[in-house]
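Shown here: the complex without one of its protein chains, the others still in place.
Moving on, here comes chain A:
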Amino acid sequence: MFNHCYIATVRNLAICHLMLRWMWGWSVCPVAVSRGHMPFCSTHQANPSHSGQVTHRPGNQLTLCSLLEMGFSETQAKEMHEGATKSRGKHVPSVLTALLLLGLNPSSILKIMQKCPEVYSLKGADLQQRIDHLRKMGLIEGSLQRMISHYPKVMLLPVKRVNMVPRLLREKCLFTIHQVTDILRDSPEVLEEDLAQLEYKFQYVYFRMGVRQPEMVKAKLFRLPLSELRCRHCFLERRGLYQTPDKKGQTLILNPPLKDVLCVSEETYLTQVAMATAEEFHVFRKLMAREQEEKGREDEYSSDEDEEDKDDDDDDNGLHRRKCHWNTGYKKDRK
């Protein structure tokens, strides 16, 4: 465990040491009983003198005392304890150890548990393995902690599952390893996404929008759900403000860069890029949702028949074949 302690502050080392001893069944409560302070540690209650009595305690039970030792405040400790009890997780202390070893401070850990109480139910060893794996995928210190803090759900994903996404991104979408790391760091939710959807999203942007990998990474493509991506793109396309490049990669107009389309607030997108009113866009969104829903139903029933393509009429002929794959593509292909 100590080998993985990259950010080893003195405090953390001290806590680690304490935790190790505690987990081995020894208990020393360093919390001083201050005047008027209500002790809620059983060691105190059992023995008022704090000269350090050693008693055995099962290592998988989380006590308020141990939480205080880890650096949680009283209120924080109470909340953590409640959460742990509710979850009936059997290995909470080892989970917390793993998180502490990452260098996360108690406030962050509390927030993580609030966001994702399922973490309480993990096994410490599993969690450690997953964290190590994320590190192996190129998430360096800082990025790793940030990812876990913003997206604690990632800790619930088994290693095997987590592996599939970078593999798809590298092998099928041809992102470089560096780009994959960037994607994981910027959009960790991508790890949870359905693989087919992920690939479809990539292909949509690659073929339909004519955008290449570096731009996709810059635009933090994978943060956005497919429906929103499609909505913003099709709105521009039908307004005549975005064109699918022809075989030579050329367009009659200058397409706005992907990040200008995706990375901005709806307001900015509307005023700067689409130059439309919010009302128009909201009606469009409703219409798109209905179109997609009906297209999905048609795809399920039709075999090789191609339905009317109402989406995009701006392609040149070369892309036409590809375009028709779009509209009938995914569901059919997977049959």
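The rule is simple: a contact is a pair of C-beta atoms (placed from the backbone, for glycine too) under 8 Å apart; a residue touches a chain by one contact, two chains touch by 3 or more; residues count from 1.
Criterion: contacts and distances are computed from a predicted model.
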item	value
Name of the absent chain as recorded in UniProt (options "5-cytosine rRNA methyltransferase NSUN4", "Superoxide dismutase", "Ribosome biogenesis regulatory protein" or "glutathione transferase")	"5-cytosine rRNA methyltransferase NSUN4"
From A:Gly142, A:Gly240 or A:Gly296, residue that would touch the chain that is not displayed	A:Gly240
Interface residues of chain A (partner: the chain not displayed)	172, 174, 203, 206, 212, 235, 238-241, 249, 274-276, 279-280, 282-284, 286-287, 290-291, 304-306, 308-310, 313-317, 320-322, 324-325, 328-329, 332-333
